[in-house]
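Structure below; questions to follow.
Here the complex is missing one protein chain, while the rest keep their positions.
A and B label the chains in the order they appear, each numbered from 1.
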Amino acid sequence: MIKIFLAFVRKELFHILRDPRTLAILFGMPVALVLIFGYTVTNEFKDASVAIFNEANDDLSYQLVDHLTASGHLKLVTSVRTTAELEQAFQSNQVKMGIVIPAGFEDDFFRQRKADVQLIADATEPNYATTLTSYARQMIATFQQNQNGTSGVQPYQVSTEIRMFYNPQLEGAYNFVPGTVALILMLICAMMTSLTIAKEKETGTMDLLLVSPLPPIVIILGKVTPYAILSFIDAIIVLFLGYYLFDVPVRGSLVLLLALVLLYLLVALALGVLISTKAPTQQTAMMTSMFALLMPTMLLSGFLFPIASMPSLLQYISKIIPAKYFIQIEQAIMLKAAGWDAVAFPALILFIMLIVLLTAAWRNFQVVYK
Amino acid sequence: MRGAHKREERVQPRSWQKPEEHKTKPMSYAIEAQNLTKRFGDFTAVDAISFNVAQGEIFGFLGANGAGKTTAIKMLIGLSRPTEGDASIAGFDVYRETDQIKENIGYMSQKFSLYEDLTIAENIRFYGGIYGLSRKRIKTKTTEIIQELGLEEYVNRLVGDLPLGWKQRLAFAIAGVHDPKIIFLDEPTGGVDPATRRQFWEMIYEAADRGVTIFVTTHYMDEAEYCNRISIMVDGRIEALGSPAELKQQFQTDSMDEVFLKLVRA
Partner (left out) sequence: MQRLLYIIQKEFIQIFRNKAMLPMMTVVPIVQLIILSYAASNEVKNIRLAIVNEDHSPTARLLVQKIEAADRFLLIDFPASVAQGDDMLQTGEVDIVLTIPSQFEQHFYREKRGNIQLLVNAINGQQASVGAAYLNIIIQSFNQELQANLKIVNRNGQPPAFINVPTANWYNPELNFKYFMAPGILGELVTILVMLLTAMNVVREREIGTIEQINVTPIKKWQFILGKLIPFLGIGMVLLTVGLTAAKLLFGIPMQGSLFVIFAFCALNLTAVLGLGLFISNLSDTQQQALFTTFFFVIIFILMSGLFTPIESMPQWAQYLTIPNPIAHFVSVMRSVLLKGSTFWDVIYHFRVTVVLAVVFNTLAVLSYRKVE
């Protein structure tokens, strides 16, 4: 029996590896995702384009402009003379922020001891606008200190000492590498298995297999095992790329991590089999996997968008997303060096999910094929 | 036994029955092929075949699976470019005048190829439309086809709901919706019962009676008997060509089955 099973798995494996498009999804996708997340998906701003609206045209205002652009984070793209011109610069996406220095700036500052500088941000993207204006405010504050000759610590200043735990450099990779592993495993295990089994059903070859002397459970296992092996390899590729390209460590036990990767992988496989027992065609299987698995995994697992900011309905839904628990496990082991006790709870939830899904898949299977 | 009766009349090509066509077309043959060859890399699928088909003739194109029948038919209808050789269809060259060829031929492939999610009338309208038939002509054609097939009750049914035999007769009717000079049929009767095949052949005879040339591939030897002339392909080459009677005589047997087996085993 084992021999037949292995032969079956080998045949399926060869079958998968023969199609270049499937291969591209299997191995190109994880690499592409890691590279895209690693190099291009970032919210940091650098060289933000700004316009200066200088009505003062005095020495101090020039000094301020020099001070703001000297940092390298703000790039002076244009000078405008009216608010309408500034609006035009915003509308044509030339600049992200306008800095307005009103007439009499120097005078106000030295004589009245109080001057205004107005910041106008293109707030279509709220976070970008907030980060940009708070950066500009900081720069203006240091300018003010320099002018007052009070550089260094001011009296009666409450300073905030911020310590970024687990990721002191605020590397995006620390967040997206675990997320990508969760996403890729779901994509390959669940979507690919559901598609393959649906394809067999659609073309009628499933019936052929089922009348063979192999018990149905072995056939299903034979179909899913190759994807399990391939996605396990994918998980390792992602972790490997994360480690070598983006210095994402595995601070805890690698064995524990891989064991739990295996658990999550089984959950994904069970989901794939469950979908395929329901879906009559490849197209249905594809659509179901996309909308019921991939979208929720991307959106509600917390790795791209903060769950806490979502409406409560979506927060409840996020509690049944396996990836959410798996990402918790990964982050705990990889970044917080947590041991078994810290991940026992999410692991238990995944295990319960696995049992429930397998039972459901098995019952569906009985209904369809018995 | 209408088909069998008619067969007797048609042992000879009947192009002479339509002398007026000779005047408009100097070419007396509907299909002419000279050393037509198709190679895929090292593999020669069709190896220098030559034959002529007269107008109004029912020409059977026989061969085992993989003998090169479908490749040959694809070259003739402009779906595949020949590697070598010449051929003309209705007087038009297969290399240079594929557009004119397409105006003049109908084709029914071995894979059923009407839209199953369209109704009978919608299929006729669509194919009539892309052949450039006028709205009025499409209307009359629709009525004609539906009457001919006795499908009045099913006009607004989806084609997918029809039994296979009806689908195939409908596909044949639609292949002739634009009144082509030649209709190519690639294994049109695969998978249907003998009664339906008989009905199908009656339609072929009716078309031939109207002067349409029929080029049909098949591997049913009883169908070969219905043709005016047949060719038998083996491994990309035409190994025998003639009327069923001539071939039986040539191979000294009284069934087409025997002729075929002798050729294939040789």
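To be clear about the criterion, a residue touches a chain if its C-beta (ideal position, glycine included) is under 8 Å from a C-beta of that chain, and two chains touch if they have at least 3 such contacts.
Not measured: the values here are computed from a predicted model.
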So one chain is hidden, and I want to know which residue out of A:63, A:78 or A:147 touches that hidden chain in the complete assembly. A:147
Sole contact to the chain not displayed, among B:36, B:58 or B:77: B:77
May I ask which residue of A:166, A:240 or A:316 touches the chain that does not appear here? A:166
If you put the missing chain back, which residues of chain B would it touch? 74, 77-81, 98-99, 102-103, 105-107, 109, 111-118, 122, 125-132, 158
Of the residues in chain A, which ones touch the absent chain? 19, 21-22, 24-25, 28-29, 32-33, 36-37, 39-49, 88, 90-93, 96, 109-110, 113-131, 133-134, 136-137, 140-141, 143-144, 147-150, 153, 155-172, 174-175, 195, 199, 282-284, 286-287, 291, 295, 299-300, 303-306, 308-311, 314, 328, 331-332, 335-336, 338, 342
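The rule is short, and it goes like this: only the chains that are shown with their structure count from here on.
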Centroid spacing, where centroids are CA-atom means, of chain A and chain B in whole angstrom: 59
